[in-house]
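With one protein chain removed, the remaining protein chains of the complex are shown where they sit.
Showing subunit A:
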Amino acid sequence: MELADRAVGFLLTFLSLSIFTYYTFWVIILPFVDGDHFVHKYFLPQEYAILIPVSAGVAILCFLCIFIGLVMLKSKKKRA
């Protein structure tokens, strides 16, 4: 039981570290690399570096607001 929890923990850490390094490389190091280097094949075009986090943030905010709204509605209905 505890081993499964630790495994999930390691998985999450590894996932977040890899996303972090990919993003750091993409945003900070890649602009200084020549345009015809082969490394650019492995990374999406530059606009996505901004689009993806912003859209994820907006999606999370929407989800949060809907969740809070639903819970508040439910509690008001229960009290009434």
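We take it that contacts are C-beta pairs under 8 Å (C-beta built on N, C-alpha and C of every residue); 3 or more make two chains touch, one makes a residue touch a chain; residues count from 1.
Quick note on the criterion: contacts and distances are computed from a predicted model.
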Inset, instruction - Just go with whichever of "Dolichol-phosphate mannosyltransferase subunit 1", "AP complex subunit sigma", "Vacuolar protein sorting-associated protein 33A" or "2-methoxy-6-polyprenyl-1,4-benzoquinol methylase, mitochondrial" UniProt uses as the name of the absent chain. - result: "Dolichol-phosphate mannosyltransferase subunit 1"
Legend entry - Full-complex contact with the absent chain, from A:15, A:39, A:54 or A:71: A:71
Inset, instruction - With the missing chain put back, which residues of subunit A would touch it? List them for me. - result: 4-5, 8, 27-28, 31-32, 34-35, 46, 50, 67-68, 70-72, 74-75
